[in-house]
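Reviewing the structure listed below.
A single protein chain has been omitted; all remaining protein chains appear in their positions.
Up next, chain A:
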Amino acid sequence: MKVVVVGAGPAGMHAAVAAARGGARVVLVDSAPQAGGQYYRRPPGGTAALPHVFEELRRQPRIEHLPDATVWAMEAVPGGLHRLHVQQGPADAPGRRSMTIEAAALVLATGAYDRVVPFPGWDLPGVYTAGAAQALAKSQRVAVGRRVLVCGTGPFLLPVARSLLAVGAEVAGVLEANAPATCLRGWLRRPAHPWHHRAKAAELAGYAALLARHRVPYRPRTAVIAAHGTDHVEAVTTARLDPDWNPVPGSERRFAVDAVCVGHGFTPQLEPVIAAGCRTRGGFAEVDDRQATSVPGVFAAGELTGIGGADLSAAEGTVAGCAAARHLGHAPDPAREAAARRRVRHWRDFAAALAAAHPVRPGWQTWAADDTLVCRCEEVTVRELRDAVEHHRARGARSLKLLCRVGLGPCQGRICGRNATELADAFLRERGAPPLLDPDAAAKRPLAAPVRLADLATPPTAYEAQEGT
């Protein structure tokens, strides 16, 4: 009887520690070589100041951390258990260790990945997701370019700019697509605006000072609407945007840059949530105040339940870890759990404000040209997507994929799924038709990660048998 935690970012680490502290045995499965997730990404063995949770994770005898381990499938097995199919070893290497792990309680904390909306040239080398640029800077000390523009929406653009400056890049500007009025309304719509979050306010002030010191301009209601170059980005076109993100005619300007970092918020990595059969709402895992999903014994924490940053993730992780331990009959410390729940409530207000302050507005759909790629893997253009809706009469997400191949490539729609769905819905609206009938089909991926055919063909070892438990 053990708790399995999937994902070792802030949410997963705190869940593992809380469950172990509560008395449960824990297996922490994570695809990266070291714990921390994207938030604490660092060079191998990096000595950057890490919070106490890392130390606890190392010291806690009831936790076993499986690094480099990918959960590629999950299934329910009799007795209320969940069987995880795991491969361990360097990504894509042949002959990875293949095993199954049975969980009596499961905490899902797989986080989120960047969303990028398409614009002409977004597929050129030199255009990076903000997260990828940050990961390269943090873990390999590599700058994606000499002169870099950071654009998109949300406060995450600021730490990306900081990471780039730290590795010696010139940041030509930080462009926030939303108007200050939109951001302000978002932050003020709740009693808990950022001034109640002193830590966040201080963080923001720190970024402002950093940008000023490096003379990095910060431009609201502005976006990169096209990237130019033959085999690499050489320049971009920026434009002022109206509140719906439609470019203001005549406001276009051209800048010479050799890299662009783009981030339009985040998409939760929902595969394990869907695989476990948990209900979703608005594209996120639905959880109660104990982080319990609709499936008994399965808990979700962090960005899977809503985009709210590392502090909210950590607090949700603690709550989920305590609840998972209790599910197995342990008695975690109620005071610690209550405190974590208070933190969750507090940071959820922040998350709601964040979502309202930095929406992705539909005007982005006007940036793309007919020949702009929506799906890079299968090279599906906006025109082909439109044809699938207008001429082939695609009315559902599943048939849309098969009519124009959008989302059928190696990324399986992780990058393009949401953009394709929103574009198709817009084309349907133009024709007076209702939106796609099965929007969830775009996110359904029974295989959460690719597996080599020979590895799939080889019977796995049970983790329990290997550990002799």
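The criterion applied here is as follows: a contact is a pair of C-beta atoms (placed from the backbone, for glycine too) under 8 Å apart; a residue touches a chain by one contact, two chains touch by 3 or more; residues count from 1.
As a working rule, contacts and distances are computed from a predicted model.
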| item | value |
| --- | --- |
| Undisplayed chain, where the name is taken from the UniProt record, one of "RsbT antagonist protein RsbS", "Na(+)-translocating NADH-quinone reductase subunit C", "Transport permease protein" or "FAD-dependent oxidoreductase" | "FAD-dependent oxidoreductase" |
| Contact residue for the chain not shown (choose from A:Arg58, A:Arg254, A:Arg393 or A:Arg429) | A:Arg393 |
| Options A:Thr182, A:Thr267 or A:Gln412, residue touching the unrepresented chain | A:Gln412 |
| Absent-chain interface as seen on chain A, which is shown | 73-76, 83, 85, 92, 94, 275, 277, 378, 387, 391-396, 398-399, 402-403, 405, 408-410, 412, 434, 436-438, 441, 445-447, 450-454, 456-457, 459 |
